[in-house]
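Left out: one protein chain. Kept in place: all the others.
Chain lettering (A, B and C) follows the sequence in which the chains are written, and residue indices restart at 1 in each chain.
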């Protein structure tokens, strides 16, 4: 057992998989010699050498396209997109090529690709370096998406992603890189598609992921002081989605809140809300409340960014409102 | 009054606005000399000349980027993206640049841009030329999105888009190009953000847009035979969204169905469902049902494509289910 | 073309190999002419993009490749896919949207793929396959497999960002990939010269990636083949990528919807005269080929197309349940438990 930062967990997860499987390669901008701009991949170049750990030009379409081609020809590439906002410059590769290739060829092409990326706000980087884009991926058939919220989950879900035969996007909330958690020794492998109740409770279900998990837990603590016993579900995996866990929880609590860092419209919270409003309609005893960033780009100034991203206060207030 | 095809309505709308305002310019691939690959822009080059109607290289990032820069410097450009799938190759320009510029500069930059695009399935073009991407735009703060379903709406919403001081994406369902409708003579200008009840009814609200409108109407007709009186709301504008019209309708009917051509996850139907599940929860008398394409890329073979896109049967069945 | 390489001074292939190139061109041509007929009968539902007139490029390269080399092509990829050895009936069935189609009807004309024969896909987003081909070459190099990737694309594709990114990456990493620009002078309906800053959209840009400019007559199968042999050998030997510009012409319009009327009549006539197939036939006869042999090739090709057509037309339509298969490697498409 060791205490690791989330950032260290990234390198440990990649190293674990590269050690195990010689077909795992890792590419990205400044990931090798420099160890990544978030220092998430330090030591990998030394350990695995420049053939398997490679710096690329600033050519995201080529990075992701090359990962796809390499996966078609026997590698299991891990590609880093330095900031998740940069999915926009290679969106065709992700959404039109990687996501669709297997289906369009009726299964001829397998694409065991992992794309890792630093996601979300809170670092005062401004609108073009702070987006939460996990919903972009979720909306495209053919992509799997996970968002680990702890160092342990980071390793386990990354390993599951690398071993998965389909393309998986691993979304890393950048404000969590410095966070710490205990990690057991030895190999760690988790499973895609499994949500986890990080707090059990019978009054209301709060679905959350990534950097919002600690906030939701804090909100639940506050609500408990008022006698409201919230269940906090760390969704962890958007595709596959653990609908069973969500539905079971709502069945028990009768109330649903979703908390996401995304701008308001069409975030994953809307999808979960729509599933529950259909499949668990008769279990619901109050309105489904979504707590989100307002439908805005993220501003840079700390005062404004803090006003934008869901706060503990807003989660508390939203949860109360869901109770009707 | 004249009967026009939807395709002819595009050219008429553009011509109306170019005639009125000399700062309106139009660019895209094969749009000038050839009149567009869908023949939607025939005659514009002859009428407005090669300075204002221009063929571009196959460089979607440059097309959309140039439209943005031109809008920053006094033009009101209309840019065509031949197929809406190609938003993926210039998504950074749309999502990170155009959508965010005004906000990031605190209002210094106005971007009166219109992007027009042929959207959706039904033409047996396969997965990379058949996507419905209107939700992609809706999910990005800073973009307005309209989806006209008739030739008259096409002209009116296009004109409103051109006159709007913000960026607007005009989404044209390609299977509608050959459809016809009456259009009055003279100038036609509609309004963004207004839904329209294309069928009034008191039992259930069906929210729909674009190429699914005729199908929803047909479904409503069938339901009427069984004594179910459906209201069909053509949403028309996703941003701004006419929440009032939707909420008022659900207030009266107590039931909501959304019908969209998008793959299942995180489509605009989910957003509408989540709004209603929150704001009109107490008016609801049954589950909210979303009818969508399954979460899949669109296949090419007609048999398969027809099985994928929401059919009248599926709308009828979904509506029945919403009635509880 | 005065500034074009010719086969002069370079060895052409032996007669047997050239007969095989002839056969490939003829099969490609007849397959596509049949496909066109089937469209006209309404049996092909979507769009389709024919390479009629451009066969010398596909055949010249196909003849230079090993079985496990990897070919990436575009929506105009029927012939490239066929000449890798993909079963003709399955290709035809895919065009017709049948269950026996090479992609089970999920791909269609723009997405013919036969991985088992190294036909790694037809890509319908202009330029997208260029980095993908580079990636396949990267894997070949990383795994030491000796494979070469060949990526075909059009003149219009030289102006999109992926062209630039792929060429730079391939050059920097010295990847075993040959990029082949089929310059047919037009994009969809717009002449490439109207929207491109240089005369030769690929060759004039090779130096931007530290590569030699290679501009050839794409209607001369011998020239193409010689160039293919040379660039593929370079790739295989570890010397890195090449960028070839092969000038050619499509006889018809861009796609099913296009009569191609934006092209001057004389231009079309001139290029019809330069049809790569009859001229190659002449040349082979002059080189000592037997007329009967060539006639037999023609007959066999036609018979193959007839058989494939029949088989495809008789094939069943896909079971609608297959709609939900093969999104994921487990064979299904579930996004939830």
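By our rule, a residue touches a chain if its C-beta (ideal position, glycine included) is under 8 Å from a C-beta of that chain, and two chains touch if they have at least 3 such contacts.
Small disclaimer: the values here were computed from a predicted structure and weren't measured.
Chemist: Which displayed chains make contact with the chain that has been left out?
Modeler: Contacts of the unshown chain, counting the full complex: A, B, C.
Chemist: Among A:8, A:29 or A:153, which residue is in contact with the omitted chain in the full complex?
Modeler: If we include the chain that is not displayed, A:29 is the one touching it.
Chemist: Considering the whole complex, which of B:25, B:38 or B:83 touches the chain not shown?
Modeler: Answering carefully, the residue with contact to the hidden chain is B:25.
Chemist: Hey, which of A:2, A:178 or A:307 is the one touching the hidden chain?
Modeler: Only one listed residue reaches the unshown chain, and that is A:307.
Chemist: Just to verify: which one of B:33, B:110, B:224 or B:312 makes contact with the chain not shown?
Modeler: Candidates B:33, B:110, B:224 or B:312; residue touching the omitted chain: B:110.
Chemist: Under the stated touch rule, tell me which residues of chain B contact the chain that is not displayed.
Modeler: 23, 25, 51-52, 54, 56-57, 59, 61-75, 77, 92-93, 96-97, 101-110, 141-142, 164-166, 193, 239-244
Chemist: May I ask you to list the residues on chain A that touch the chain which is not drawn?
Modeler: 29-30, 33-34, 37, 55-61, 85-86, 88-89, 123-129, 264-265, 294-297, 299-304, 307-308
Chemist: Residues on chain C that touch the omitted chain in the whole complex?
Modeler: That gives, for chain C, the contact residues 159-165, 167-168, 171-172, 194-198, 204-205, 207-211.
Here is the rule we go by: only the chains that are shown with their structure count from here on.
Chemist: On a CA-centroid basis, which chain has its centre farthest from chain A's?
Modeler: Farthest by centroid: C.
Chemist: If you average the Cα atoms of chain A and of chain C to get two centres, how far apart are those centres in Å?
Modeler: 40
Chemist: Which whole number of Å gives the spacing of the CA centres of chain A and chain B?
Modeler: Centres of chain A and chain B (C-alpha means) sit 30 Å apart.
Chemist: Among all residues of chain B, which ones touch two or more of the remaining chains?
Modeler: Answer for chain B, listing residues that touch two or more other chains: 85-86, 88-89, 126-128, 264-265, 295-297, 299.
Chemist: Scan chain C for residues touching two or more other chains and write them down.
Modeler: Each of 103, 105-107, 111, 123, 125, 128, 161, 327, 333, 335 in chain C touches at least two other chains.
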